[in-house]
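The excerpt is restricted to a subset of chains, each kept in its original location.
Labels run A, B and C following the written order; every chain starts at residue 1.
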Amino acid sequence: MFLGRVTGSVWSTVKWPAAKGLKLLLVRPYQLGDLPATVAGAATPETAGMKPLDDLVVCADLLDAGPGDDVLVAFGHAARVAVAEALGPGQKPDAPIDAAVVAIVDRLELAKR
Amino acid sequence: MFLGRVTGSVWSTVKWPAAKGLKLLLVRPYQLGDLPATVAGAATPETAGMKPLDDLVVCADLLDAGPGDDVLVAFGHAARVAVAEALGPGQKPDAPIDAAVVAIVDRLELAKR
Amino acid sequence: MFLGRVTGSVWSTVKWPAAKGLKLLLVRPYQLGDLPATVAGAATPETAGMKPLDDLVVCADLLDAGPGDDVLVAFGHAARVAVAEALGPGQKPDAPIDAAVVAIVDRLELAKR
């Protein structure tokens, strides 16, 4: 998974039923080099001084994340499992998506460097 | 998924029945750093000042996208699902492709930075 | 998929029956930034001025591609499907390879930039 910040939303025209109604977010990954050394203390990504990179990932979101939220994004089968589970346990994870929010970050704890 | 602009087409010689007749597009990914901060307003990628990168992806397209369109592209199993669904629900997603257009972008909404 | 040029061959010692006899090619990816704007005209990668990058992919080839050919290469399951289909429809795509030529490029058509 990668750690990123939600920075926008995408509205699009889709044709597959499994993908219709899926909320799509723009997420920018963080880079660890922006993290300050801390004394095993607690810091959210923002207070830790992390700056998002220029990379851009579009991912499905069923966790009600919004702009400014820090999230964990998974790719591939893991993303389809995340989307399928919310649609019902009997459905196969076959949505035509390859990235999804799998968690909303509450807190980071960093080791000294 | 990534957000990109359709910038051309590819004609090629294929031998697998599942891939014959598939329209293949050249797509250039966008980079988020090109996006201006907006007041939670609506902006298409173009009006938002996004510039495509030099990277290049060839993907199958069943959504009738064309040059200048902004699209979402998925990789791997998601791409084969997208292609298979259009060919009939009983077919296994086994086309020898690993990228496909899964949506045509109508609108982006960006958070303030 | 990515667009690349065949630039060499690899001879190697393998132990898996499914991989023995597979032709292995060295392929260099192209970068879209090298493409000139054209008036919706037709151009092969070479006449369009594309230059290959330094990256290097080794892929299986069942399409009889050779040095100087421009090809489309797919990764993962798509590559194994491409190899398996040529070996017979009943075989599972379980060759220990993760990249294969899936098409030989005949022509590119580029949009104006």
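As a convention for this text, contacts are C-beta pairs under 8 Å (C-beta built on N, C-alpha and C of every residue); 3 or more make two chains touch, one makes a residue touch a chain.
Predicted model, so just to flag it, every value in this text is computed and none were measured.
All protein chains share one sequence; of the complete assembly in this entry, 3 are displayed, while the total copy number is 5.
As a convention for this text, only the chains that are shown with their structure count from here on.
Per-chain Cα centroids separate subunit B from subunit C by 20 Å. Rounded to whole angstrom units, the spacing between the C-alpha centres of subunit A and subunit C is 32. Multi-chain contact residues of subunit A, defined as those touching 2 or more other chains: none present.
Residue ranges of subunit B in contact with subunit C, taken from their complex: 6-16, 19, 24, 26, 28, 52-59, 67-68, 76-77, 80, 94-99. Residues 1-3, 29-35, 40, 62-63, 72, 74-79, 81-82, 85-86, 93, 100, 102-111, 113 of subunit C are the ones that touch subunit B when the two sit in their complex.
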